[in-house]
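Only one structure is covered here, and it is reproduced in the block below.
Yeah, one chain of the complex is gone here, protein chain that is, but the others are all in their spots.
Up next, subunit A:
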Amino acid sequence: MDPLEHAALSGTDEAAMAAKAEDSPLAMALLREISAALADYLETGETAVIDLKSLPMLDADRDALADLLGEGEVTATLNVAGESEVRETGYAGVWWVRHFGADRKLAAEQIEITAVPEILLAHRDDIAAAADRLAASLKTDPPEPMTTLDRDTHHV
């Protein structure tokens, strides 16, 4: 990018941030905390979690923080004892995680600083159970001859 154009852009970014800071000092404070945690993660590999529900956040603060963090490339919806939602923010390594309980009531809301939030990973115990299940079903119930692999070979 042309350095001048870049400077102009980041200038607007800064102006926008300054405007937000006035709107929500809490969001700005969180942004600083996130920035420090992200630097720590790069240096030491230590992940961090910020519990948003424990903070006296108003909707305006939440909106300001969401605006400041922006949207990333990944959004995942999980069906685990109700719904959960994991979104990457505009800053790689900064994730917005929301867990819903009954009646889609927000049960937990966190910012996670990590490569990938743990809840997205399949737990080793679940993988072990799945492997057993799959092996058992192969023994009792031979799979249909037409598999994805077969289909793919046709195309090749």
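We take it that a residue touches a chain if its C-beta (ideal position, glycine included) is under 8 Å from a C-beta of that chain, and two chains touch if they have at least 3 such contacts; residues count from 1.
Convention: contacts and distances are computed from a predicted model.
This complex has a chain not shown, and the name its UniProt record holds, of "Ring-1,2-phenylacetyl-CoA epoxidase subunit PaaA", "N-methylglutamate dehydrogenase subunit B", "hydrogenase (acceptor)" or "Regulator", is "hydrogenase (acceptor)". Among A:S35, A:S54, A:T75 or A:S137, only A:S54 touches the chain left out of the display.
For the chain missing from the display, the contacting residue among A:A36, A:A60, A:A81 or A:A115 is A:A81, taking the whole complex into account.
Those residues of subunit A that touch the chain absent from the view are 49-51, 53-54, 78, 80-82, 84, 97, 99-103, 105, 107-110, 118-119, 122-123, 125-126, 129.
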